[in-house]
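Reading through the structure tokens given below for one structure.
As you look at this complex, bear in mind that one protein chain is not there, while each of the others sits in place.
Our next item is chain A:
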């Protein structure tokens, strides 16, 4: 407070009372921010950090390989690099490759990893440079990607969209995203309550080498340490003694000398006393007996005591460094844990697991570095194994390790992990599935939304609400709207617009700075100082650094230094007054976002700064360096007073929000007036915006995707938001502005169905293009045979190609522009009948035999051939890709949605003359039923219509930005000015009767999205068709032309109704009726009127039963159960 007082004392009362000026265009900081830290910058930053810094650290940590066979032999890595992406054209000939080429040719966009090594060959010491050891898939737009620093012109030369965010990988031609993984923070003490209400503390330690979890629990008032290497819980006092703190006084001093603290710790000391353990040796012996036997790989045998000491040093609280068994730091850490638990017991101040300051996000770089380290270690151990095997054998040539360095292990390891999404690391017992996902390219938004997605490690099946619910600390960091419905609700989250995720930083300079600012090293203290009321503990990334007397000064100076740019802007410092600690964090994976700094009640950013920014004199970095803006992470946010608007600034305010709408993410940012909608509606729209058709990217016509939906005439929305501008949605839109009349019409609009205007459809509304691809490879086989493509087969009489081959060119591949019908051949491929190398003896036939394996088109509607690509893939096989196109006009049953979670299917298409029209002669494109409003409460949609209408009349776009946007009042003024009713309700005449409607109709443009669900892809019916082989029942599913199931409930209805013959018909006759011959004597099944059991035909009668029933009897017989049928005449 004194510091703040100092700020204000030199101001006059007038100055203090003056209102805070609003900086008009401070939102302009946003595009500037996004320019430097784009939406996917976190992925790219983390990957860059990995391939430029982390990989070198990994190499350093595993730099030397020695062999047991020859002590003189060694291999040492000197350096490691990741190159630029290239492709091996032929042996040792490489050429740079573009991402788009990889997409088309089903290759991996990867770069070689090369190392410089020093090793011995015989007695020679050799240095080899730039040896490849494998290939690293390269993230698009990362520092090693060919796209970095290119202009839009160069992008188009590379067939790449300049608006594409990058941040994903291309593996085997597929675009893969490594999702952001959310985890509990590592190396932090978390005090929590277990189910019985007992308070305990736990720490998940993690270093490069080891991961371990240490728990502290309280049983009957005594403290125990629980660790999975200890077979039972160890009393805490014994641990202390084992670490060399033998005197009880010292232990208590470290924990705290307050009355109640001592009182609650006393039983633990007592227990130690009872166990007769007084010295370190005794304690270690005690612990040694409790250690779980571990596998020993070589090395000298250790005694139990040594083992126990090793355990204390390296396995318990791994992250606290212990050098030469100096346990001082670890003891203090343990003491702090005990103290936390004791203090928490009193008034139940347990930590919140779901608090976002306790979470860390793992990004592509971190995940890949884990994987790479694992593979690199495996690679090295393999080399060592080879060295151990080969060196003892005397050979003519000396052992040269370079010849044994195989590249495929690392390459395949990386490629497989990314393409399957299975991250399994033996070292950390980590086995995660679904880490990567295929980048969804339904629309630009779906791709962008995927890049900001965060998946939680929490199990989806557990029914707890805590981790799923919105945490106050997620404010501004995660989008409150964008989460899926259903099982993953609240577990899959999305980043907000301005969130940045930190990467790891060097902590050396920070430690030095902290000590210079008056932090006293823990190792120099007796221990009692920790609990002094005037002293604050200082933590750096979970480790205790020391104590500080004047924490205000430390924190303030630290922040000043950061604002001055002496330390990294992402280092955070925050005080925790309840725990009386100062936390400094420089670790990676923290969420942070920029804020405007407020000093003396005035925001530092002034209009002139913004002016400079818009004129390009200043960048966002300048704002950071000049101390106008700074990043705050979740913990530091908690330590600040942040005001939302200028007028809310008071004397305590430290920061000012840049723009409130940035608390929403990318998908929610598309919604106009989201602050007027009921919250779940925004969530629904977030899910639906990803299914909307539109445009994918500037390179959409060059792509050959398995499925691509495009809109023929996409439009910019009439009502836009700031977010829409920032993410370039206007350049790649997904929807059309439809004139909507909110009224009831014809009854075909119940249950959210829409009525569409036929003339609008004729003119291109909702018209979409569906692209699908067909792939085909031509292989070469081991017996020197290969696949062939044959020309079209000619009809003998007419000398014209047969119908199936009608669209084939002379080369046997369909030609672009042709129309294909169901079952026509696209590629007339034939395959050799024999593909294996024949055995030695058999004679090789002169001409190999071929069989036809044509690639034919399957689909209920015709398609056109857009393009044909002939290339080769990574395995050198010919690759033929055919892109097929369909143009679809909306029909009854197609799904549409506005941007407010209001989806509906088309229920009726009405000719224009039947549509109602207003005085100016305008007909609606869509009629929507007003019942869609009251229960959904999507007021935002109503305002969107109003703003859209005013915008149309005025010839400009209105803004519907969250917590801002064009005011309804102004919009209404516009409407009045143009002679319309201020409520947006028009006098409308019915097109059918020609008389006016009794009600005024809410009428105007609303942005509508066409969703990917179309009847054409879903409609299905069958009378007769294929049956399953085993049961002879109709097949299941549309893709197999399956039957429509009369299920249990339907069956129950028929039983209840008593329609027995209908049941018989549905369940047997139309399904799997089967004639069987049954012997009336033995009750078994016979055949051809003959009972094989009775060897007679006299009692055999024929009856119809379901085939499944017959199958059951036979299956039962096969397991020694005889089902016998008892037959009797129905008239007896």
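Note that in this section a residue touches a chain if its C-beta (ideal position, glycine included) is under 8 Å from a C-beta of that chain, and two chains touch if they have at least 3 such contacts; residues count from 1.
Note that contacts and distances are computed from a predicted model.
UniProt records the chain missing from this view under the protein name "DNA-directed RNA polymerases I and III subunit RPAC1", selected from "Cyclin N-terminal domain-containing protein", "E2 ubiquitin-protein ligase peroxin 4", "DNA-directed RNA polymerases I and III subunit RPAC1" or "Queuine tRNA-ribosyltransferase accessory subunit 2".
Among A:981, A:1035 or A:1081, only A:981 touches the chain that is left out of the view.
Within the whole complex, the absent chain has one touching residue among A:103, A:767, A:805 or A:1110, and that is A:767. Among the residues A:198, A:350, A:874 or A:997, only A:997 touches the chain that is left out of the figure.
Where chain A meets the omitted chain, the residues involved are 701, 712, 758-759, 762-764, 767, 769, 817, 864, 866, 885, 887, 911-913, 917, 919-923, 975-982, 987, 989, 991, 993-1000.
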